[in-house]
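Of the protein chains in this complex, all but one are displayed in their positions.
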Amino acid sequence: MTTTVPSLMATPPGRYYSDPEIFEQERDRIFHRSWFAVTHVSDVPTPGKFRTARVGRENVVVVRGHDGAVQAFLNVCRHRGFLLCKEEYGEVRRNLRCAYHSWTYGLDGRLVSAPHLAKMPDVDRGDWGLKRLHVREYLGYVWVCLAEEPPSFEEAVVHAITRRFDDEQAIDSWQMAELKVGRRISYTVKANWKIIVENFMECYHCASIHPELTSVLPECVQGYAAQYYAGRGLSFREDAEAFSVDGTGGFGKLPGITEDQDRTYWGVTINPQVFINFVPDHVIFHRLFPISAERTIVECDWLFAEGVPEGARLDHSVELFHRVNRQDFEVCEMCQLNMKSSAYETGGVLVPHEHHIAADFHSWYLGALETA
Amino acid sequence: MTTTVPSLMATPPGRYYSDPEIFEQERDRIFHRSWFAVTHVSDVPTPGKFRTARVGRENVVVVRGHDGAVQAFLNVCRHRGFLLCKEEYGEVRRNLRCAYHSWTYGLDGRLVSAPHLAKMPDVDRGDWGLKRLHVREYLGYVWVCLAEEPPSFEEAVVHAITRRFDDEQAIDSWQMAELKVGRRISYTVKANWKIIVENFMECYHCASIHPELTSVLPECVQGYAAQYYAGRGLSFREDAEAFSVDGTGGFGKLPGITEDQDRTYWGVTINPQVFINFVPDHVIFHRLFPISAERTIVECDWLFAEGVPEGARLDHSVELFHRVNRQDFEVCEMCQLNMKSSAYETGGVLVPHEHHIAADFHSWYLGALETA
Partner (left out) sequence: MTTTVPSLMATPPGRYYSDPEIFEQERDRIFHRSWFAVTHVSDVPTPGKFRTARVGRENVVVVRGHDGAVQAFLNVCRHRGFLLCKEEYGEVRRNLRCAYHSWTYGLDGRLVSAPHLAKMPDVDRGDWGLKRLHVREYLGYVWVCLAEEPPSFEEAVVHAITRRFDDEQAIDSWQMAELKVGRRISYTVKANWKIIVENFMECYHCASIHPELTSVLPECVQGYAAQYYAGRGLSFREDAEAFSVDGTGGFGKLPGITEDQDRTYWGVTINPQVFINFVPDHVIFHRLFPISAERTIVECDWLFAEGVPEGARLDHSVELFHRVNRQDFEVCEMCQLNMKSSAYETGGVLVPHEHHIAADFHSWYLGALETA
């Protein structure tokens, strides 16, 4: 006796992609509880350098301490809520000093001084430090979790990669901690973050909107995304030299890349906000910053080997996925416009080429959202 | 024994003109259930030409089919909700093809093809067509209804005209299906749609704000609108040649106009969103597209006989009601600003010259809104 899966599986209903109240629940139950890749370690290269970013409802500051370790805090002064670090990228000499009343915190977040604090003997500095967040460095990125009890980093992040490669060591070939950010582009997308995730996970749309990508990766035309598979990437066109806008140029391959991995594209999604694209000579790393139910900032880094020069050849590689991004984000915005339609009241559908979205994303998402 | 109607009758309370929740109820119970004049038939002159528009919460596409008949659909791909037709006015060759994943629909809305559909034998194309809407052509316009069971077109639309003329045949004199759109102007008005309807229905304000109109239609000064009456229009000034900005020029009269109808203005409101102004040589046709509780797009067409040339004479006729529109919409916006005032908590009042607004619009409106 066999059961058959119907060809068309339902997505969540349209209100999940447009209702501000559901977005607030997502902030509480997903963004405030997950590991979030906030920034590249090279954005905070030396003690006192910081980067701020929005994670869920919070403004977060990532700063490198005097001991060389990276820390992360809510970017909120304990006295009157002032936004401690104003710039997106910045540097302080010794301390984080609030510009309003001069409450001053060490780079480890501890309250160091405040005007007239000596006259407040009942105030224990230990109680009034910045709200400290859990931090992990992995793949060259600083990952932050706002929860008191963060989920297992191994299960939430590392396994997503392992599962896709079907191999625990594969990721090591790229030695990502050694790569440098060759280009960073930030996109403001007027679409719910889940539409962007769904779009990234499937290649059923590739033949329709990605001429450059399907030219370099001809298998795309079949409509199966690299992440449809475990342990299988998409091969380059036979005469393509590189993963670039026209298949020429590129930088050969990174030193650790094996024969199996060469001339192949791999894609990984790490819920809820990271996409990684692996090719032999570089890595493209997307981080989503959901701003509202209908708006998401996507920051995309192109990572190359140390020593790869800026210039036309690098532009040529970047241009491919920059086009893919713009093609994708435009269609995501066109979907967003109908999320409140009665025609999407019960959601849309996934074809068989997209069923892995239900298994790998929707079921994770709905489970996470329901966990009060 | 007689009962007397008080001179001042109440309008609905201010929140009906400003509360987003009431606007959502209006979308469900009025805009999604009424016949809506979306566009002129000449906007979709040949097979494959389409026009998109907002009706209530929905984006709608009107398209002429290969059989020459006009169709209307929700502008939403059944696969992932993509906005099928992006432009406001456009043309397709054979089919409506979704730009995202290439699901393709016939001009009759049926699903024609989709990538790899052959490998989904359980999918019945008949189940996955576009959501089709009820359509009627009348007076040269395409009227659409989103409801499964539309109201009687005769009762909802035709009778509104008949009742005003107090004559079933009068409308035929204008042979509106033969007229062409000589000018179209779209106005964005920062006011609730009902303020615009009330304004159009009464002429108690004409003496205050419409100098050009009262000059051509001196009876306006008495404050009774043409639609106060059944079977009676407003006469032109004795020495006026035409319904134009200064009473000169014009184009004589349309062939079907009777002696009774000549040198006379008639006004009709068809709830919830059409106003028609009849004069001997042209027709001015307003369609309201409510966007939010406090914003409405009004598209206004000036319809002339086939063969009337563009140019100064036409401009001269258009200019009269273009000024009236601007005068009206400005005062509507000034009312909107006070809809949340405690002074309007129980609404405003209608003087006797305006009592027909209660009978013909408010009672219809409140009845429609209460019908769950």
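Lettered A and B in written order, each chain numbered from 1.
FYI, a contact is a pair of C-beta atoms (placed from the backbone, for glycine too) under 8 Å apart; a residue touches a chain by one contact, two chains touch by 3 or more.
It should be emphasised that the depicted structure is a prediction, and the values quoted were computed from it without experimental measurement.
Participant: Which residue among A:99, A:177, A:230 or A:359 touches the omitted chain?
Facilitator: If we include the chain that is not displayed, A:99 is the one touching it.
Participant: Which of these, B:46, B:169, B:342 or B:371, touches the one chain of the complex that we don't see?
Facilitator: Spelled out, the listed residue whose C-beta touches the missing chain is B:342.
Participant: Using the definition of touch stated at the top, determine which of B:6, B:68 or B:307 touches the missing chain.
Facilitator: Missing-chain contact among the listed residues: B:6.
Participant: Where does chain A touch the missing chain, residue by residue?
Facilitator: 32, 57-59, 74-83, 86, 99-102, 114-116, 119-123, 131, 146
Participant: Name every residue on chain B in touch with the hidden partner chain.
Facilitator: Touching the missing chain: residues 4, 6-8, 11, 14, 198, 204-205, 207-209, 223, 331, 334-335, 337-344, 348-349, 351-353.
The rule we apply is simple: only the chains that are shown with their structure count from here on.
Participant: Please work out the Cα centroid separation of chain A and chain B, and write it as a whole number of Å.
Facilitator: 47
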